[in-house]
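Just one protein chain is left out here, and the rest sit where they should.
So that you can tell them apart, the chains are marked A and B in the order they are listed, and the count of residues begins at 1 in each.
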Amino acid sequence: MSAPKSSRALQRGALGMVLLVVAWEGVARGFNLPAYTLPSVSAILGSIFDHRSTLFLAGAYTFAEALSGYVIGALIGIGLAVVITLIPMTRNAIVPVATSINSVPVVAWSPLILLWFGIGMPSKVVMVALAVSFTVFLSALAGLDRVDRRSVDLMRSFGAGRLAILFRLRLPTALPLIAAGLRVSTVRAVIVAIVTEMLGAYDGLGWVIYQAVLQVDFVKVWSAIFIASAASLAFFGLVGLAERRLVFWK
Amino acid sequence: MIPRRTFLSTLAAGAALLSTAVGALPALAADPVPATLRLKWLPQAQFAGFYVAVAKGYYKAEGIDLTINPGGPNILAENLVATGADTFGLSGGLDSVFAARDKGLPVVCVGISHQMTPFVFVARADGPIKTLQDFKGKKVTTWFTGANHVLKAMLTKNGIDPALVDIQPQQVSVTPFVDGQVDVITATRYNEYYTIKTRMGEEKLRTFVAEDSGITFPRDTLIVSETTAKEKPELVKAFLRASIKGWKDAFSDPKGAVDTIMKAAPTLDRAHQEFQLAEAAKLMTAGTVKQNGLFWIDMDAVKITQQLFLDAKVISKPVDLDATFNRSFLEAIPVADRRP
Partner (left out) sequence: MSAATLQSPAARPGTSPLVTALFRAVRGLATLLAVLAAVEGLVVVLNVKPWYVPRPTLVLNAILATPEPYVQGFLRTLTETLMGFTSGAIFGVGIAIVFFRARVLRELIFPVFVVSQTIPVIAFGALVVLWFGNTLIAKAAISFYLTFFPVTVNALLGLESVDPRQEALMRSFGASRFQLLTRLQLPAALPQIFVALRLASALSLVGAIVGEWFGDTVGLGVLLLQGMYNENVVAIWAAIAMCALLGTGFYAVVAAAERALVFWGAEQ
C-alpha cells in the first residue's frame, strides 16, 4: 500500500466517523431525545471528562484482562492447530471437542467460570482466552490446511521433515488467515471481558456499566462504552499494524 | 430509528385508544385494553400473585389484557416504564426508584411489595460471630448495589466503624461461604438463603436482620409513568385491584400458585419455589400491611431508606417524595379488600 493511498483511506475513515457523530448529535438534539433513549455525543464526551480518572482506571483494568486472555488464547489456538498439523490423528479428537466447547456461547460458561476461578481477574482472563482461542484455532487450521499439496510433496521429496514443512511452508502460507483471526479476536477479547465483568466483578468497565445502569446514569453507560470502543480500536489497530509488517515479510 | 418511531406511534395510538376505552366504558368492558407488566427478573414465585391473577382472569375482569414481560440482567424496569415501552413495572426497589427520580425519569411508585429488607446477613451458628460487634476484622461479602449501604448503616448504628470490617464484593455463588472462606454472606430470604440452608442445614446458620438496627430497605416496587398516573388513574386502580386479588389467592392456595409459576417456567425447582412463595408472603405482609393492606407505601420506611441513600451519597439530593410516591390509587380500593 503506497503512502498517499493509505493516508487517503485514513482521511475517508475519519470522514465517515465524523459524519456518524454529526448525525448522532443531530438526531439526539433535533428530536430532543432523553438521555435514557440516546444521549448526545457532546453530553457523553462531557461525562467522560467528568469521570476521566474512574474510567481510565477501569479501562486499564479491563484492558489488562483482555490482553492477558488474548495472548493465552492466541497461543492455545495456534498451538492446537500446529499440533493437529503435526499429528494428524489428533484432529478427530480435538476438532469435535473444541467445536462443542465453542458452540456453547462464552457467556453461558461464565457462571461456571466464575464459580471455578472466582470473581477477580482470573475468571475474566479465562473467559477471554476461551473466546479467543477458538477463533484463532479455526483460522490457523484453515490457513495451515490451505497449503498446496504438491508443494508439500515437493518439499518432502527433498527430505524435509514435518517441522521443516511447518515452518518453511505451512506457517508462512497460513499467516494471512491467522492474522485475520487475530484481528477479529481483539474486539471479542475486550467485549468478553466486559460482559463477564457485568455478570460478576467489582472493577473494570463492565462493572462501571453495571453500576451506572442501576443508578440510571445512561450518559455514564455510554461514556464507558466509548472508552471500551476506544480500547478495542487501539488493540485492533496495534494487531493490524503487526499484521502488516508480518505479511510484508511474506 | 424507523422501527422505534413506528413503535412509538403505535404506542401512542394504543394509548389514545386505551384512555377512551377506560374512560367511556365500565370496568367490565367487552374488549380488554392491552397493558404490560415488566418484572425485575424471570418468572418465579417471587411474582406468583401476578401470574395467578392472569391465569384466573382477574385482569380481564377489570378490563385489562395484561402481558407479563420478564426482566433480565441490565434491564431496568424504570427505564422501560418511563419510555412507555411497558405500562407497569415491578422494579428493583426503593433504590432504583430513587435513582430514577434523581436522574429525572418520570416514574411514580404506586405500591411497594416487599415491606422490609428482603436480605439478611448470614454467619455460621457455631462460628466466632455472635453479634454485629464480632464483624470486626472478619470477612463479610455483600452486593455493592445497595446491600453494602445497609450493612454499613447497620454497623454504624451499632457503633462499629465499617472500616474495621473486611467488606468484600460478593461472588455470584454462595459456595465460598459454604466452604468457609467467608465469615458472613448476604442472602435474600427467598433465594440465596434457601441455597445455603439446603447445603448446610438451617440450624447451622445465624442471621442478622437490618430492621433490628432500625434500618429498612423495602424492595420490589410497583411503578407507572407520570403520564399513566395522570391520564389513566382508572387503569392503575384496576391493575392494583386485580393484582391484590391474585396475591391473596396465592397466599391462600400456595400449591396452586406454584403450579401456575411452574407452568410459566417448568425448569424451576418446586421445593425452592414453595419456599420462595412462603418467604415472599412474609415480606409482603410485614410492617403495617395488616392494617393498611398489600402494596402499602409506608412513608416512614421510605424516609429511612432515603436517608440511607443520602448518607451513602447514592442520590445527590432528597427526591420530591410527594411526586414520587402516590398512594391515591391504593386508597381508592376499600381497605378491607386490600388486607391480606
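The criterion applied here is as follows: contacts are C-beta pairs under 8 Å (C-beta built on N, C-alpha and C of every residue); 3 or more make two chains touch, one makes a residue touch a chain.
Note that the structure is a prediction, hence the values are computed from the model and not measured.
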Missing chain: touched chains present in the view: A, B
Selected from A:Val97, A:Ala164 or A:Ala242 as touching the chain missing from the view: A:Val97
Contact partner of the left-out chain, one of B:Gly159, B:Gly180 or B:Pro266: B:Pro266
Residue of A:Leu20, A:Val83, A:Leu163 or A:Leu238 in touch with the missing chain, whole complex considered: A:Leu20
Those residues of chain B which, in the complete complex, touch the missing chain: 3-4, 7, 38-39, 41-44, 69-76, 79-80, 83, 85, 172-175, 191-192, 195, 199, 264-269, 272
In chain A, positions touching the absent partner: 8-9, 12-17, 19-20, 36-38, 88-89, 91-93, 96-97, 99-112, 115-116, 134-135, 138-139, 142, 146, 149, 152-153, 156, 176-177, 180, 183-184, 187, 190-191, 194-195, 198, 206, 209, 213, 221, 224-225, 228-229, 232-233, 236
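Please note the rule applied: only the chains that are shown with their structure count from here on.
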Whole-Å separation of chain centres (CA-atom averages), chain A against chain B: 38
Chain B-touching residues of chain A, taken from the complex the two chains share: 27, 34-37, 111, 114-115, 118-119, 198-202, 209-211, 213-218
Touch list for chain B against partner chain A, complex: 1, 73-74, 76, 78-79, 82-83, 92, 95-96, 99-100, 102-105, 144-145, 169, 171-173, 175, 314
